[in-house]
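Heads up, one of the protein chains got dropped from this complex, but the rest are sitting where they should.
We call the chains A, B and C, going by the order they appear; numbering starts again at 1 in every chain.
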Amino acid sequence: MGSVFGTLFRISTWGESHGGGVGVVVDGCPPRIDLSESDIQFDLDRRRPGQSEITTPRKEADQAEILSGTFEGQTLGSPIAILVRNKDARPEAYTEMSEKFRPSHADYTYQAKFGIRNWQGGGRSSARETIGRVAAAAIAKKVLVKEYAPDLEIIAHVKSIREIEASVSADDLDFDTVEGNIVRTGDPEAAEKMIELIKEMRKEGNSVGGVVECVVRNVPPGWGMPVFDRLEADLAKAMLSLPATKGFEVGSGFEGTQLTGREHNDAFRMEGDRVRTKSNRSGGVQGGISNGENIVFRVAFKPTATIMTEQETVGLDGEDTILKGRGRHDPCVLPRAVPIVEAMTALVLCDHAMRQRAQCGGS
Amino acid sequence: MGSVFGTLFRISTWGESHGGGVGVVVDGCPPRIDLSESDIQFDLDRRRPGQSEITTPRKEADQAEILSGTFEGQTLGSPIAILVRNKDARPEAYTEMSEKFRPSHADYTYQAKFGIRNWQGGGRSSARETIGRVAAAAIAKKVLVKEYAPDLEIIAHVKSIREIEASVSADDLDFDTVEGNIVRTGDPEAAEKMIELIKEMRKEGNSVGGVVECVVRNVPPGWGMPVFDRLEADLAKAMLSLPATKGFEVGSGFEGTQLTGREHNDAFRMEGDRVRTKSNRSGGVQGGISNGENIVFRVAFKPTATIMTEQETVGLDGEDTILKGRGRHDPCVLPRAVPIVEAMTALVLCDHAMRQRAQCGGS
Amino acid sequence: MGSVFGTLFRISTWGESHGGGVGVVVDGCPPRIDLSESDIQFDLDRRRPGQSEITTPRKEADQAEILSGTFEGQTLGSPIAILVRNKDARPEAYTEMSEKFRPSHADYTYQAKFGIRNWQGGGRSSARETIGRVAAAAIAKKVLVKEYAPDLEIIAHVKSIREIEASVSADDLDFDTVEGNIVRTGDPEAAEKMIELIKEMRKEGNSVGGVVECVVRNVPPGWGMPVFDRLEADLAKAMLSLPATKGFEVGSGFEGTQLTGREHNDAFRMEGDRVRTKSNRSGGVQGGISNGENIVFRVAFKPTATIMTEQETVGLDGEDTILKGRGRHDPCVLPRAVPIVEAMTALVLCDHAMRQRAQCGGS
Partner (left out) sequence: MGSVFGTLFRISTWGESHGGGVGVVVDGCPPRIDLSESDIQFDLDRRRPGQSEITTPRKEADQAEILSGTFEGQTLGSPIAILVRNKDARPEAYTEMSEKFRPSHADYTYQAKFGIRNWQGGGRSSARETIGRVAAAAIAKKVLVKEYAPDLEIIAHVKSIREIEASVSADDLDFDTVEGNIVRTGDPEAAEKMIELIKEMRKEGNSVGGVVECVVRNVPPGWGMPVFDRLEADLAKAMLSLPATKGFEVGSGFEGTQLTGREHNDAFRMEGDRVRTKSNRSGGVQGGISNGENIVFRVAFKPTATIMTEQETVGLDGEDTILKGRGRHDPCVLPRAVPIVEAMTALVLCDHAMRQRAQCGGS
């Protein structure tokens, strides 16, 4: 329970940070999609630790193996199983954690729920779990582009690190620019300041959070559902299912509550034979369904819980104690969160595209 | 697709604002819970239009009829069907809408998706659909208190209307205070200003949005799931599935991104034999699972899309045109959104309580 | 739990035999399907009691009301709720059952499971529950014919009553012939003997069972799924979910175990540009997927449990006792089971047609 996502394009992720490995099974993928391991590896490499001087120095190759579901380079329509072996494990780095709960981690709640936990490196609550999501999403993107939305673009970037904010519009956001700096922001000027701040935090043994923004272009009108499975509801769930997230907003979001209806409404107008809106405070969704404008949303990530400081906590036997942070961790998860936000977006969209075709036909 | 919610305590809502009625079927309810129509009516009355001078003057009694699933005043364990007939329908008020898309409503997207829509009063996208949720949640609350968490309290209130903000802590929030003012805020001083602003907006034919905050007390540790069905992920989905919502945040939320890890972490300490946190920036959930502290989250509601002004829009035949708002609408949805936010919270918690018992036993 | 069926064309039935009524919510129906109450009433009338001299004399009009999901005679794509009020209830006929378990009924198991039961007329275990299925299936049939398989035919009939067997091939089975006799068999000669036997059984206060056979013509190749959701697996579940069923077999079924592989295999051959099989021991499904041949299966129904005889049983307080059967019941459920078997078939096929389109495209 809890590790299955999607109705039609359905994924099951599995694995702890320490143990045999992590992976995913994708059930429901359309047949005859070209797929090889290199398609998956690209995004896994954007996600993996050790890729730059502002991420954790842990080195993990995170090499994906496709175990099933393809034949002669194409998907079969049967489940696609992907395995990434765990390497570079140092369980001895975690022995203190076997007896103490790390503040603002999942140690205590896992223990309270299950009465057992794999205390080596976070176990199932480790961000390493997201490997399965990213691998599955690489397939979802191929399905979306081939079958449903040939010009689809999903681009996330770091909108802010603490108080440093990127200045770039949803229309101008550009993948190459984002990938052109190690913090993955769409604003090269802000990038330098963000990098500076993260390095400073690391030096202090401290950590910092921020906001990831995601823009989706060229989604056809009509994806999404009334009522519970509104497109923004499923996106919100997808984003809040990521480790370290504390908030989600779409379009005008929380700031939109400062406007009156007259200021906030998006007037319609024709542009050729397309119905367009003059503004996009709706963020590309109205009544839970895409309207053809850019889908724009933002996700808040808290500062990394692991810090190199003494912290008050309690132990397994119910005694107050002190924990000294150790290990190799990201002082800021946002640069590596960018491809993960894109991945969850692709998974939500692919599932809704298939649901739309099932119910309403068309492509 | 899209109108079913929950894994074990599973509800299916149905109905348009105009037509035979609206309702819900609850599948999976535990047996032998005391239940009568009056249990349901209480929250329906808090939700219904026409209850105060700052809501829509539409008068709807919204009388619930339990059609199945109970016997001699107790639940049977079989599906509970609840029906609320539609009354006071004035389809003629909507004829203009049959040919024009209301800006920032679901008119255009429903048409794009389904190729047909019930243009009378919003059809399925009407807030009237939430009646089924509120009715089902009245049952969920009884299940939670009887079977899982006897001291559970779910209290929502209006945290802000545009720039007017209530000043009350999660610990001090009090149901009677909230229900003691027609805007349903936990801060009586802010209430007056909020009411003033809403009245002013109505006079101008304008509208306004705001933020609803919800506090849940006495949730036992251990509810929620790792990975996709994290408690906050399911809450986020539940909230973003409500009409007019644009954002969700839990605990420190978006503001938490301004803190460093050292400032943000919640230290643990023992309090008798309970593990407690000294602060609650986590908002009661860690790693997707409740930690026993208050669950605290906020939901952004945009200003009502229906305003009494001429607006640019397009018509069914693809021509630019002008729409003049009419009808009887809330200038601000937040007072009536309060019981709906509580309802969705109860539905999420009841489902997770049952999932916890299924997997991990205990109560 | 347990009252929801289908993945995409998803129905939730509700209701007990005594209480406000019975009904169904259909979620996921495609939009723009012509639908009126008379479409539903046709099959409900084939299912209702009191329709002939060999069914129960209970008179129930079973008039369906569509409460939502349609507009100007067409489906909206939103949930379709259907209500049938209970009438002609005589709870006093069941008072003895409040204290004693009827043998081979669900009285004891419901009590053991839920600790409560509606003892009036079988409650949720009553065949009256199937009204919701039949109503939903009337919609499913319209969807199938309009969107997926224009020449689709689903014809069930009574294959045998005790030892009296109808002699008619799957190819020759004809709807008008079936509806032309009150026992609903495709063999008019057998019909008379079957009717005679049922009348005799009623006179004796006894009851009798038999086998319903169903033939589905013009299903395109490709419906169904590998592994768990094989078409025959979902049909088996659908059939065994009907009251009084004890068995399911497809194609050669249990008798097929008497053949060797050489005798059993269905050779392929071309017929124009269609791949056909020379025989049809597969029953129209191979590897869980339709092959374009007639789908043929049979369902065993036990003799009605309610008989007009003294029977040994136990009471609520755990004492051995005697129950004397009373009430108005069918001495044989098969004539009324025919439209219900067709209904469950339509529900399974509609769901699989939509799943096929979602995953593999095409119509």
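Here is the rule we use: a residue touches a chain if its C-beta (ideal position, glycine included) is under 8 Å from a C-beta of that chain, and two chains touch if they have at least 3 such contacts.
All of these numbers come straight from a predicted model, not from anything done at the bench.
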What are the shown chains that the omitted chain is in contact with? A, B, C
Touching residue (missing chain; options B:3, B:78 or B:126): B:78
Footprint of the hidden chain on subunit B, which residues? 7-8, 28-31, 77-78, 147, 226, 354-355, 357-361
Give me the subunit A residues in contact with the hidden chain, please. 1-4, 8, 10, 12-16, 19-23, 25, 27-28, 31-32, 65-71, 74-81, 83, 113-118, 123-124
For subunit C, enumerate the residues touching the unshown chain of the complex. 1-5, 7, 13, 101, 103-106, 108-110, 112-115, 124-125, 129, 160, 162-163, 201, 206-211, 221-230, 232-241, 243, 245-254, 256-270, 273, 275, 277-278, 281-283, 285-292, 300-307, 309, 311-314, 318-320, 355-356, 358-360
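Note that in this section only the chains that are shown with their structure count from here on.
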Would you kindly tell me how far, in whole Å, the mean C-alpha position of subunit B lies from that of subunit A? 26
Between subunit B and subunit C, what distance separates the C-alpha centroids? Give it in angstrom. 39
Separation of the C-alpha centres, subunit A versus subunit C, in whole Å, is 45
Multi-partner residues of subunit A (each touching 2 or more other chains): 7, 226, 355, 358-360
